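Of the protein chains in this complex, all but one are displayed in their positions.
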Amino acid sequence: MEVLGALDVAELAAAFAHLPVFPVFDLGYFVVSILYLKYEKGAVELSRQSPFASWVVAMLYCFGSYILADLLLGEAPIDYFSNNSSVLLATAVWYLTFYCPLNLFYKCVTFLPVKLIFVAMKEVVRVRKIAAGVHHAHHHYHQGWLIMVVIGFVKGSGVALMSNFEQLLRGVWKPETNEFLHMTFPSKASLYGAILFTLQQTHWMPISKDSLIFFFTLFMISCKVFMTASHSHGSPFAPVEGVLCPILFGSVPPGHD
Amino acid sequence: MEVLGALDVAELAAAFAHLPVFPVFDLGYFVVSILYLKYEKGAVELSRQSPFASWVVAMLYCFGSYILADLLLGEAPIDYFSNNSSVLLATAVWYLTFYCPLNLFYKCVTFLPVKLIFVAMKEVVRVRKIAAGVHHAHHHYHQGWLIMVVIGFVKGSGVALMSNFEQLLRGVWKPETNEFLHMTFPSKASLYGAILFTLQQTHWMPISKDSLIFFFTLFMISCKVFMTASHSHGSPFAPVEGVLCPILFGSVPPGHD
Partner (left out) sequence: MEVLGALDVAELAAAFAHLPVFPVFDLGYFVVSILYLKYEKGAVELSRQSPFASWVVAMLYCFGSYILADLLLGEAPIDYFSNNSSVLLATAVWYLTFYCPLNLFYKCVTFLPVKLIFVAMKEVVRVRKIAAGVHHAHHHYHQGWLIMVVIGFVKGSGVALMSNFEQLLRGVWKPETNEFLHMTFPSKASLYGAILFTLQQTHWMPISKDSLIFFFTLFMISCKVFMTASHSHGSPFAPVEGVLCPILFGSVPPGHD
């Protein structure tokens, strides 16, 4: 019975890991990303005054992770934009989010049950990106543990890591903070996820990649759906960090006091 | 007779499209670019206090389009600086513009008839750069329509797209605006030109590249010479945008009210 159960989970994980993300899950990713853009102060005014700048920023929100990862690996940062269908889908989502008559699209996707589904879909894409990033970096640098972690981290965090420059495009400048100074949950989770996937890729962690994708996706979905539903900004990593940081760095990370 | 006329135009366009831009037209490009740099507030003081920074900024003004396009395509952003003669010519223009005794060079090139000739020459180079940019991107990404447009746009707009960073080099910081938020005529024209050249390159527009270069150059020269002569900042695209923007984006672009 237990062998059967294990087989089932492995098969389920394998099936899940081979589900194509385009177009359905990517749609969720684009919807949630551009929704977060619309929540930014001044984003709606920007879409009225300068649709071109608004579109450029929206593309950064949707494809920032590819741009950053390609940049770090010395490839063309514009490379992903050769996927015309992805860009078209993201553009459609951007257009509907900002310019749909009666704000209908926005009202639909921010209806909580719908939004939670999209949030879950976004996490599916995020975990896949982390795994693909680590794999891609491993392909270039077989012994480059750190590079694998960095590329996985960047693929998971995306536009957050270049928030200063994304804001600058919108005419906003907040030099006093950035994602490195105050890491949000998705970035931290991407970092820890990238470490896990790097351990898996270099055979230090005895688990199949499919299973890791499956379980890490479950973890991310649970956390993000719970946080979105409860409007919480707490981090599930806080207890561990609260123990480790004082020992390692003689300090308590911000938000723990 | 008409066939003859058509032949003549086609031949003229072909001859024009094969005129080498170096050194004569490039000279016009450098003169006008560095003139615009000298118009910038604080640029003359900078040339006195820090000639090195002034030279670096001048090089960005002259070669910014190559730097940006190479960066986006994952090539060495410094690549174009292997053209020693171009760099030497640009350096000579920079030196004469800022340090010529009695400000003689500046006085000559800002004499309106002379300046208009240089302005026209700059547009010749700009259109060639757009065409070359689209062609170059097409070589890398055969189906990458968007990439072709972006590279053509970047090759036409040049330093304007990185004005924030160019200013930063001079110790000036204006985060509240950039070329994406308030597009100037040359950038807009480069964008529309890049779209036209992309349509031509992908055989959606039944016109030869030589003819497109010829007619688009004529259009750019007329606009820029007229605008320079009349100190106008109006845009010939304003009427079309004034009709399309309210329909597409429910808004009137800035400067139309």
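To keep things simple, chains are lettered A and B as they appear, and every chain counts its residues starting from 1.
Definition applied: a residue touches a chain if its C-beta (ideal position, glycine included) is under 8 Å from a C-beta of that chain, and two chains touch if they have at least 3 such contacts.
Since this is a predicted model, take the numbers as computed values, not measurements.
When the omitted chain is restored, the residue from A:Val32, A:Leu73, A:Val109 or A:Ala189 that touches it is A:Leu73. Checked against the full complex, the one of A:Ile130, A:Val150, A:Leu169 or A:Ile213 touching the unshown chain is A:Val150. Checked against the full complex, the candidates B:Ala132, B:Val172, B:Met205 or B:Leu218 give a single residue touching the omitted chain, namely B:Val172. Counting the whole complex, the residues of subunit A in touch with the unshown chain are 71-75, 140-141, 143-147, 150-151, 164, 175-178, 180-183, 191, 245, 248-251, 253-254. Against the chain not shown here, subunit B presents residues 46-53, 56, 70, 74-79, 81-82, 84, 87, 98-99, 168-173.
FYI, only the chains that are shown with their structure count from here on.
A separation of 37 Å divides the Cα centre of subunit A from that of subunit B.
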